[in-house]
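Report on the structure given below.
Of the protein chains in this complex, one is absent; all others appear in place.
Labels run A and B following the written order; every chain starts at residue 1.
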Amino acid sequence: MSQTKKIALVVQSGTIDKLYCAFILASTSVAMGWEAHLYFTFWGLQSLVKGAMEKASLPGDYKHLEEAMRKNLERMKYPTPYEMLKRLKQSGLCKVYACTPTMEMFGVKREDLVPEIDDMVGAATFLTIAADANVSMFI
Amino acid sequence: MSQTKKIALVVQSGTIDKLYCAFILASTSVAMGWEAHLYFTFWGLQSLVKGAMEKASLPGDYKHLEEAMRKNLERMKYPTPYEMLKRLKQSGLCKVYACTPTMEMFGVKREDLVPEIDDMVGAATFLTIAADANVSMFI
Partner (left out) sequence: MSQTKKIALVVQSGTIDKLYCAFILASTSVAMGWEAHLYFTFWGLQSLVKGAMEKASLPGDYKHLEEAMRKNLERMKYPTPYEMLKRLKQSGLCKVYACTPTMEMFGVKREDLVPEIDDMVGAATFLTIAADANVSMFI
């Protein structure tokens, strides 16, 4: 049994609140020396299309809170979701997977996606990793 | 300790994107010889009402992507969510639970539901199973 702790997240959402949750959980894990495995599917996968994550916004029900949140994030000098993803990759402890069935369902090609992706895989690869993760979540 | 690996999912959502996520994770688990335990609650439970799953659609925020997704699914000859549920049951490795408190909250009766349900139970039964699952998620 491996000594390194591990978090395994399915990132199904593409709204900025959920992306922040995924990246905060992953960044915190990595800062504690854990491995972080992020499997992007559906709207999460769509947010990996070049230029898409920069446009991520709050879900419809919470749109009225967006301006205040963005002002506070700026004041806090909080990194954007894409900056967090790039830092995660720089840690050397984070792997990013793109869900191949989602790519086919929405006609997304490898060249459409940001370069931070390690691999394009199906759910079997992810579940094999998640099977002995300390924390696995669906976001 | 059991040798068979196990996935335990709370299916709270009834939109087609989340149902696909639940069934893809469960189908992949079963294909690897794992047990899959699916606990349907709230909108997930509502999608088990006869005829409801066939009408499942994308959430409001993503409605504009529905037509393109459906065309791709047809081209891929991808099974519908209900077909996936039936195949899951045929594997002999998948158990489907209906959440009894949700049934009472929304006035749903056993005879209203599809026949693929194994049992109508409360959260205690599910959590006892999830307690030693390799992967447990809330979808």
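The rule we apply is simple: a residue touches a chain if its C-beta (ideal position, glycine included) is under 8 Å from a C-beta of that chain, and two chains touch if they have at least 3 such contacts.
All figures in this text were calculated on a predicted structure; none of them were measured in a lab.
Asks: Would you write out the residues of chain B that touch the absent chain, in ascending order?
Replies: 8, 10, 12, 15, 41-43, 59-60, 101, 104-107, 122-124, 127-128, 130-133, 136-138
Asks: Residues of chain A in contact with the chain that isn't shown?
Replies: Here the touching residues of chain A are 5, 7, 17-18, 20-21, 24-25, 28-29, 31-32, 34, 60-62, 65, 68-69, 72-73, 76, 78, 134-139.
One rule holds for everything that comes next: only the chains that are shown with their structure count from here on.
Asks: Compute the distance, rounded to whole Å, between the mean C-alpha positions of chain A and chain B.
Replies: Here chain A and chain B have centroids separated by 24 Å.
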